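Below you'll find the structure, written out as structure tokens, and then a few comments.
Missing here is one protein chain; the remaining ones are kept as they sit in the complex.
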Amino acid sequence: MMKTCIVGASGYTGAELAALLAKHPGFELAALFVSQGSQDAGKLLSDLYGRFTGLLDMPLQPLSQDRLTQLATEYDLIFLATPHEASHEWAATLTAGKAVVMDLSGAFRLKDKDIFARFYGFAHEQPALLQDAVYGLADWHGEKIRQAKLVAVPGCYPTASLTALKPLQVCGLLDEQQWPVINAVSGVSGAGRKAALNSSFCEVSLQAYGVLGHRHQPEISAELGRQVIFTPHLGNFKRGILATVTVKVKAGVTASQVSDAYASAYQSNPMVRLRSSWPKIDEVAGTCYCDLHWKLDENSGHLVVTSAIDNLLKGAAAQALQCANIRFGFAPESGLAEKAL
Amino acid sequence: MMKTCIVGASGYTGAELAALLAKHPGFELAALFVSQGSQDAGKLLSDLYGRFTGLLDMPLQPLSQDRLTQLATEYDLIFLATPHEASHEWAATLTAGKAVVMDLSGAFRLKDKDIFARFYGFAHEQPALLQDAVYGLADWHGEKIRQAKLVAVPGCYPTASLTALKPLQVCGLLDEQQWPVINAVSGVSGAGRKAALNSSFCEVSLQAYGVLGHRHQPEISAELGRQVIFTPHLGNFKRGILATVTVKVKAGVTASQVSDAYASAYQSNPMVRLRSSWPKIDEVAGTCYCDLHWKLDENSGHLVVTSAIDNLLKGAAAQALQCANIRFGFAPESGLAEKAL
Amino acid sequence: MMKTCIVGASGYTGAELAALLAKHPGFELAALFVSQGSQDAGKLLSDLYGRFTGLLDMPLQPLSQDRLTQLATEYDLIFLATPHEASHEWAATLTAGKAVVMDLSGAFRLKDKDIFARFYGFAHEQPALLQDAVYGLADWHGEKIRQAKLVAVPGCYPTASLTALKPLQVCGLLDEQQWPVINAVSGVSGAGRKAALNSSFCEVSLQAYGVLGHRHQPEISAELGRQVIFTPHLGNFKRGILATVTVKVKAGVTASQVSDAYASAYQSNPMVRLRSSWPKIDEVAGTCYCDLHWKLDENSGHLVVTSAIDNLLKGAAAQALQCANIRFGFAPESGLAEKAL
Partner (left out) sequence: MMKTCIVGASGYTGAELAALLAKHPGFELAALFVSQGSQDAGKLLSDLYGRFTGLLDMPLQPLSQDRLTQLATEYDLIFLATPHEASHEWAATLTAGKAVVMDLSGAFRLKDKDIFARFYGFAHEQPALLQDAVYGLADWHGEKIRQAKLVAVPGCYPTASLTALKPLQVCGLLDEQQWPVINAVSGVSGAGRKAALNSSFCEVSLQAYGVLGHRHQPEISAELGRQVIFTPHLGNFKRGILATVTVKVKAGVTASQVSDAYASAYQSNPMVRLRSSWPKIDEVAGTCYCDLHWKLDENSGHLVVTSAIDNLLKGAAAQALQCANIRFGFAPESGLAEKAL
């Protein structure tokens, strides 16, 4: 059993990670940490998440600076479900020992430091770590993940978007000129577990935000290798993301070619499902899958593909665990596939 | 036109009041105030409530101490949609001139000072005002409201509960021994417009709270003249209250007697509707009505009545305006009935 | 007072029309009709819509063939809130007298008979009427509407989409090559008042449908004068549409030009609001407005505009009434603007 802990375990993503790890055959969830000043320090995880009563009555331990330095030698695997700033600050310490680190924040996702500074509001000061960090799009970068010391687990929107777009890009089917248009709607849990007026029950209602400037746009573009237009929306549901991607394909591209592109990418992939109908949010919420369905108008060369994930699972915790599975030699779907049952 | 203003206009109740007054034929909405330190001071009401764009582009003016003292002579009618503490502190000043004050807070609802202190957490220091304040249950206390200087507009739960219970009590149909059981579910807007974890979108889910100790229990009991058991719940909807009231009637009471009790109370009342089916929240949300339906088991003497209101309207703003209509000689339903269309 | 009736009054759109007409200063709502075999025939409108109890206790009269032939001479104005097939069949009879007809179905929206047959599944057999019918996009076709005998009130999605796109097209700002991409999410009421598994509460969840083949696509294209990609989605809310439109503008087009295009189209329009923030569904639900907000990336020439309406109001009943206002010489916003209060 690999010894693991979660830093930042009080948030929605941390809690999902804890639940996944508690059932995993190969990882032992040994400790949960929160930042030292957190008002949740000392509580049980099940105090915050009543559904875990009797199952995850583990304390949320405050993480002192001293304790922090010990983690790297104490654990085989550390999940960082922390704010960008904390991950940026702590990653060097946490990777100084035997531990492998899965960082669920945005601190190590963007290789370009200028773009990072523009979209995250502070300068990156860990150039070597940033250089070595592996982008943890688990269904695509298994080989690199297998060697990684620090994995930058992708954002929720990029996971949904890239799962839809990469097969088309890799197979050279996309028109050179037109930028893919990604419209995505996320459940409110994407905003995290916190008191905020704009995520209060009475204020939430379907709305675009971060238009032509969201930090997940450069993440998608960098990984895809081409520009995209990405428009996120807040939806009135708790969890899930539906991304609707509209692209122009090259002249003459057929449905059969598109079908082959997706099949070659995902046919034998246990965590991406090529669906025969348009996926609903509720069909993936609470699961670790990414569901895809598409339609091509061969006459005009327009292709629409929708991609659905649970933002907290495939868009965060489950993808982090999928990376960990790969890194430690378990089957990628270990502890993940049966979540849908 | 009576000159009116709203103090505490940035909250959900204040906004509803503004909308009602803007269409009212007899009241002129001349100003909106917020507390001096409010972060909303200087904004337009439509900045906070996008739906009012172009209709209520009125500024939220910070209310200084100086300005406060002028209101009593400047306005005919002042609505206080403020916290209990503010209403308690300001009511004396605001009633010192010609103005009539409609207080939507709990500051003047409980005549018993000991009970007040126990349920509101501070001692009442306005005994004379408290004595003179009229409890603004508009469908029942028209005569007193017509003379009032200060009206304590009832809470949302008491409005729903009392509208259901008073006809039975007044007609002497209730069993002497058994306490009426009130179970009520409120929409989240009852918690006000604010950032709070327990009213954040992802945390809200049907749940009891304030069991055997909510401050609306003594308010109901005092007005009804007998003890009740009141159990409030938070529901996963934005607005509305459904109160389900279960009572034991005296031996031999018939359905016909119950029917007469409700008919005599509300048959000619424009704002209470005796429905022929069980009311839904959505049938009253956005309206100024209280809808009632009941069923009696003559064998066992148990009666169940459900009462539905919009917590922000009949449970707050619309009832305040109904009181104002009565106080200033308009028809009680003026500016209210057509809201449902 | 113009004498009006609604045919097909039992559906969600018919009910909204009834509510709007009941408050309108210039139209008298004299009768509500349903098809002869309807199970709602003989009921009151308020039996179906409890919120209208006491306000719209009007009977739903079964419409016999005999009665149908009288309507054209009996009424000044007839609203058809009927299925496409019924409107197609009845329009000739209803326009044979003095009555002006507002048809809310799709029967007369598409001038091209081949496209009509392909998307509606039957051949159009009223060529003359189809030729003369005026497309009732009320904010754009006032002059023609003023003369119309039969108005084809636009679909809900086209209203949201065209309100966003027409100013750009009219001012010649759109790139010639790239097709505008319209992603729209509709509330479930768009599916009508009926028992159906896919609109049952437990089955509804955000999902695309009708991809690259919805009948509103040719309607938008025909009116806009260029091809578009239109992807509708079902959302988990009762009413409202949010359309997110992504376009490429011509090289060199500036934000100032876009601003001018929208201002010249809507600055003095009472029913379209140019918002300063991204509109939410809840800000237009229950109102008769279309709310717009946009952002241009001048570097890449991509523009995103979102458009929000209530699908049952601006997307149906309110637009029909706006057309009627124009047709009978009332202000376009008469009986509509104050709905938001």
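Order as written gives the chain letters A, B and C; numbering starts at 1 within each chain.
The rule is short, and it goes like this: a residue touches a chain if its C-beta (ideal position, glycine included) is under 8 Å from a C-beta of that chain, and two chains touch if they have at least 3 such contacts.
Quick caveat: nothing in here was measured; it's all calculated off a predicted structure.
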Among B:M1, B:A123 or B:A208, residue touching the chain not depicted: B:A208
Residue touching the undisplayed chain, where the options are C:T69, C:T93, C:S199 or C:S277: C:S199
Interface residues of subunit A (partner: the chain not displayed): 19-20, 22-23, 49-56, 270, 273, 275, 277, 279-280, 282-284, 286-287, 289, 291, 337-338, 340-341
Residues in subunit B touching the chain absent from view: 177-179, 181, 183, 185, 205-209, 211-212, 227, 229, 231, 233, 235-237, 240, 242, 244, 246, 248, 278-283, 285, 295-297, 300, 302, 304, 306
In subunit C, positions touching the absent partner: 12, 187-189, 193-197, 199-204, 236, 238-239
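Everything that follows uses one rule, which is that only the chains that are shown with their structure count from here on.
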Chain nearest the overall Cα centroid: C
Farthest chain (mean CA position) relative to subunit A: B
Subunit A and subunit C: spacing of chain centres that average the CA atoms, whole Å: 40
Intercentroid distance (Cα basis), subunit B paired with subunit A, Å: 46
Between subunit C and subunit B, distance of the C-alpha-averaged centres to the nearest whole Å: 37
Sequence positions of subunit B contacting 2 or more other chains: none
